[in-house]
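Down below is the structure, laid out as structure tokens.
Here the complex is missing a single protein chain, while all its other protein chains stay put.
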Amino acid sequence: MKLSVNQIQEYNNENIQTHQKEFDFLAEKLIKKGIDVAGIIEKLENFNVAIPSWALGAGGTRFGRFSYGGEPATLEDKIDDIGILNILTKSAGAISLHIPWDIPNDYNAIKEKASDHNIIFDSVNSNTFQDQLHSKHSYKFGSLCNIHKEIREQAIQHNFEVINIGEKLGSKSLTVWLSDGSNFPGQNNFQTVLNNTAESLKKIYRHMPNSWKLYIEYKPYEPNFYSTVIQDWGTSFMLAQECGERAYTLVDLGHHLPNTNIEQIVATLMNKGKLGGFHFNDSKYGDDDLTVGSVKPYALFLIFNELVYGMNTNKNNPVPAWMIDASHNIKDPLEDLLQSLEAILIAYAQALLIDQKQLEKNQYKNDVAICQEILQDAFRTDVRPLIRQARLNTNGALNPLEAFKIFKIRDYLIKERGLKSKASGL
Amino acid sequence: MKLSVNQIQEYNNENIQTHQKEFDFLAEKLIKKGIDVAGIIEKLENFNVAIPSWALGAGGTRFGRFSYGGEPATLEDKIDDIGILNILTKSAGAISLHIPWDIPNDYNAIKEKASDHNIIFDSVNSNTFQDQLHSKHSYKFGSLCNIHKEIREQAIQHNFEVINIGEKLGSKSLTVWLSDGSNFPGQNNFQTVLNNTAESLKKIYRHMPNSWKLYIEYKPYEPNFYSTVIQDWGTSFMLAQECGERAYTLVDLGHHLPNTNIEQIVATLMNKGKLGGFHFNDSKYGDDDLTVGSVKPYALFLIFNELVYGMNTNKNNPVPAWMIDASHNIKDPLEDLLQSLEAILIAYAQALLIDQKQLEKNQYKNDVAICQEILQDAFRTDVRPLIRQARLNTNGALNPLEAFKIFKIRDYLIKERGLKSKASGL
Amino acid sequence: MKLSVNQIQEYNNENIQTHQKEFDFLAEKLIKKGIDVAGIIEKLENFNVAIPSWALGAGGTRFGRFSYGGEPATLEDKIDDIGILNILTKSAGAISLHIPWDIPNDYNAIKEKASDHNIIFDSVNSNTFQDQLHSKHSYKFGSLCNIHKEIREQAIQHNFEVINIGEKLGSKSLTVWLSDGSNFPGQNNFQTVLNNTAESLKKIYRHMPNSWKLYIEYKPYEPNFYSTVIQDWGTSFMLAQECGERAYTLVDLGHHLPNTNIEQIVATLMNKGKLGGFHFNDSKYGDDDLTVGSVKPYALFLIFNELVYGMNTNKNNPVPAWMIDASHNIKDPLEDLLQSLEAILIAYAQALLIDQKQLEKNQYKNDVAICQEILQDAFRTDVRPLIRQARLNTNGALNPLEAFKIFKIRDYLIKERGLKSKASGL
Partner (left out) sequence: MKLSVNQIQEYNNENIQTHQKEFDFLAEKLIKKGIDVAGIIEKLENFNVAIPSWALGAGGTRFGRFSYGGEPATLEDKIDDIGILNILTKSAGAISLHIPWDIPNDYNAIKEKASDHNIIFDSVNSNTFQDQLHSKHSYKFGSLCNIHKEIREQAIQHNFEVINIGEKLGSKSLTVWLSDGSNFPGQNNFQTVLNNTAESLKKIYRHMPNSWKLYIEYKPYEPNFYSTVIQDWGTSFMLAQECGERAYTLVDLGHHLPNTNIEQIVATLMNKGKLGGFHFNDSKYGDDDLTVGSVKPYALFLIFNELVYGMNTNKNNPVPAWMIDASHNIKDPLEDLLQSLEAILIAYAQALLIDQKQLEKNQYKNDVAICQEILQDAFRTDVRPLIRQARLNTNGALNPLEAFKIFKIRDYLIKERGLKSKASGL
């Protein structure tokens, strides 16, 4: 199914008056405070987050998986799903492919379909945490870190193949997440697996086209429960430095130990020009992969404060590759992603409201209470009218989730695809 | 120093027009959605949080303490400080005394002073985690749990004395926080110290006047770092049940292990009619005792959702005794408390906005996305105009922190009390 | 395949001299200190841990599963596997069935096979965290807690069926682990789901034969990542009290928030006579389900200290139902279980060495350093000769893991069952 711009305009017309009133009131108030409302809205219009090809099906846990109807069974279906997200929100204009789950059969057809939806191909992701049918060696005991050279080589070759596929589609970067690690003390020699990983990454880095970037993800645990080779930002940063200029650290919000100050990590990496990618989700306990902003919206806002500051300040740091990396165990994945996109834009808009000059001035005066007030004033502002206006300007839906429900999109998808279609991937 | 109602009115007049415009806009919008705005404002007007007598001086850590000028050196000064908070916010109309730090010399004078500030005496707190000058036995190895009967007796007698003081002032409840525990495996016999604690608490409970309530606080660690006798809500609840009907559990937000779902504990306790007291603060790592709402405002909102729901639903549960229990290591304590009071009212107002009927209906339909939308719609609403209106109605200041700054209250206090006055307490 | 006693004796004969020398040396030393070595060995001989029917296949994570050869594909195979564990260790003489994964086809045949291996049927486990083929209602949004009565009823009926199966096999208890909970704030009404769960459990309790016990497990998170209805021991204890005398709390080592003092929970539950079951495993981050003793052996020892003390002191508390509940993602499950059984016996033996009288005396003197010395002296003792002696006395293998390797048991199993057999279950 494909939504038309007309449908959306019709829906918007029902709500436009209320919106206009709320927007005008807020804009007036903000402009009076000296805030560049038009500039903020332009930034919101231009913000795009990639959707990973594996996030459109039902997620699960080791205890099982509850399916729902109308899952996208093919890469084509997945691109259509992202097309729905994008036409509603105008902020989901990119797909991040996971290989080998989503290797295109017909590259031209796939590129055309994506182009029809105004979707570009963002970073490609390799997978060496599972064994593939017909693969010679198993990654049970590690891939790029493996003590056995032939297994490392197989994993390196897989990354070469992923780069190759990405080139055909117009991707410009490779994301490497390694689950490599150990479940028990003694299983791995920490120094050996670290050295092996460094060597493997360097080979992959050297194989990339000159215009490409390498994003190195980190994670403290799961699926290994004693150690993970790239366990924290420090290890990723060290490896990125060893690889070269176009290697960067990728931050996934859920990949941290309890109580980690993630916004400080973001600031440090941007200070060094090494924040390459950013994966959004939310969590209460571990890598829970919940809807963005559903548990800790203030932490998300504080992170966006650092991102906004860094994008203005650290010119050597590229604009990070944004992606939503969540798991949809309970909710309809499309509804979940719509909520995530909304939460991201809200946090971004709030961060853009912060008066950085006043903040700096009060930091200089050590007026801690006022510094907090400045941040919280931005966070407490109801910025939803700004986001709606940005969407209105770009022909998106005023309230995408509401539109999704009113248009009964899931019902259409079930009709098209049936109740038992199943997405490839996890 | 004492603020006058006139001063505050003058300050309000400067800002009244902007406020009125914002309030009218918000009220209209909410009323259109069927929300009882007047009812919410009435609830906000009636909400009062106790200020503990020990929270008005500079706090510190084991690594030291940085003082500031104009600290309240006497109980009289402390009541004056709370008077300032109360006249500005109209929501700090109670003091919670800590004995022996703040034993009144002249009860009538103290009561009169409090009454002048419209301040009542809330729950009284005993202290058996420190040794007092001239006390016979040390609490180094525990108080109510102590393996030595004479030490337990001394601690019980101290609680009797605290009740006695409270009665003279009009308090109606006793709060017992025990640091009792151990630093090393083997130091305590868990079963013995638990049984001792139960016996001691029962004696204290039986000594209380019939109109009094007993609040039993819990905490997982600090100042003991291996075990704490009352380590969690389950232990407190069990002990409260053993004591009797007027014994309750007291929840302090900072007293939980990482990632604890506190709102669920609140719901469980209210379901059983056993939530007696509630201590506000915020934290990122442990019992950090930071300004309320400064780190996890959404968690605070979710807790208030349960509190509001419980106050409506669980008629057998008394209205909890609210108190701010924070430590002011860096900020001016009065500024810190003003920010805390604001954050509490914001979370309360947001929780009052939740459409409980719609929520229940969508829970019944398992529409998880809409359930989340209902909560987040309330949270994302900028409720500050409602709080300002409630304060306006009761002659408080529109923006208490701003007023505090404009009136240069700290400067006056330094002039009055000097730069080196020091509060009793921690 | 089935091991013979002769094979084991032959293996033991190779190592008996070294063992005898080490045992004699240790026994002499311990007896000199006044320790009842014979009594300890008798206790070790009598200690039996149940093996769950689902733990004999390869485990996995949401990221995948790596299989190995010779997995037990039927309940008969599983009982044979436990038979191997039991003849080697003489401490694995029980199986805990998981329904519906392991419903017997022929009850008599199954009972006979178990009896041949000297294996009894321990607690039976219900499963309402997954949907079963042909079941009418889904547990996606909860089972015993579900807001919809018909779904609760289906889950209750399933528990009735599990009891029925257990009765036929000679089981005497039902273990209920509920994954019921929510992934997002607002999804559940905490009070409603708690009340529903209480009502459902009471119905199950009342349906049990009078000789049966009910074990209520708790867990803070996973597979739900915002809330779990029975999130901690306090909730389980409260529910067990509401059900009745034969309802108990079950402690699983991995089901706790970071840094929880589990040994204190054990002591509290035994003090109240409410510790019913105990699941062994180990973990570093969450419910990692690693080999017992592989990460935190000292914590295991401290827990055994409380178990030993409680079994001596709290006569109203039944002997807990012991079970290993781990996941074998990387290791051969049989090797993993042999290591777990060894670690359990080591911790048990060390705990039995503790001089409780000296400990109590030094607790009374507040000699914290000596209290610690008493525990650590027991822990630092190499008790392996005691365990070997206990096994020798009962015709088990001196070193079960070594014997397993020497006998090439896995090779035989692969020959028998093939490389691609797959266990039912997770």
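Lettered A, B and C in written order, each chain numbered from 1.
Everything below uses one rule, namely that a contact is a pair of C-beta atoms (placed from the backbone, for glycine too) under 8 Å apart; a residue touches a chain by one contact, two chains touch by 3 or more.
All values reported here derive from a predicted model rather than from experimental measurement.
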| item | value |
| --- | --- |
| Listed residues A:Thr235, A:Gln350, A:Asn399 or A:Ser421, member touching the removed chain | A:Thr235 |
| Touch with the omitted chain, as defined above, among B:Asn86, B:Ser179 or B:Gln264 | B:Ser179 |
| Candidate in contact with the missing chain, chosen from A:Ile99, A:Ile374, A:Ile387 or A:Ala423 | A:Ile374 |
| Footprint left on subunit B by the chain that the document does not show | 59-64, 66, 129-131, 138, 140-141, 179, 183-185, 187, 220-223, 225-226, 258, 283-286, 288-291, 294-295, 327, 329-331, 426 |
| Subunit C, residues in touch with the chain not shown (by the definition above) | 22, 25, 29, 258-259, 261, 284-285, 291, 293-299, 330-332, 335-336, 339, 346, 368-369, 372-373, 376, 379-382, 384, 401 |
| Subunit A residues that touch the omitted chain in the full complex | 140-141, 147-148, 182-192, 194-195, 220-221, 226-227, 231-235, 237-238, 257-261, 263-264, 267-268, 270-272, 302, 306, 309-310, 313-314, 359-360, 363-364, 366, 368, 371-372, 374-375 |
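In the analysis below, only the chains that are shown with their structure count from here on.
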| item | value |
| --- | --- |
| Approximate Å spacing (C-alpha centroids) for the pair subunit A, subunit B | 39 |
| Multi-chain contact residues (two or more partners), subunit A | 258, 284-285, 291, 294-295, 330-331 |
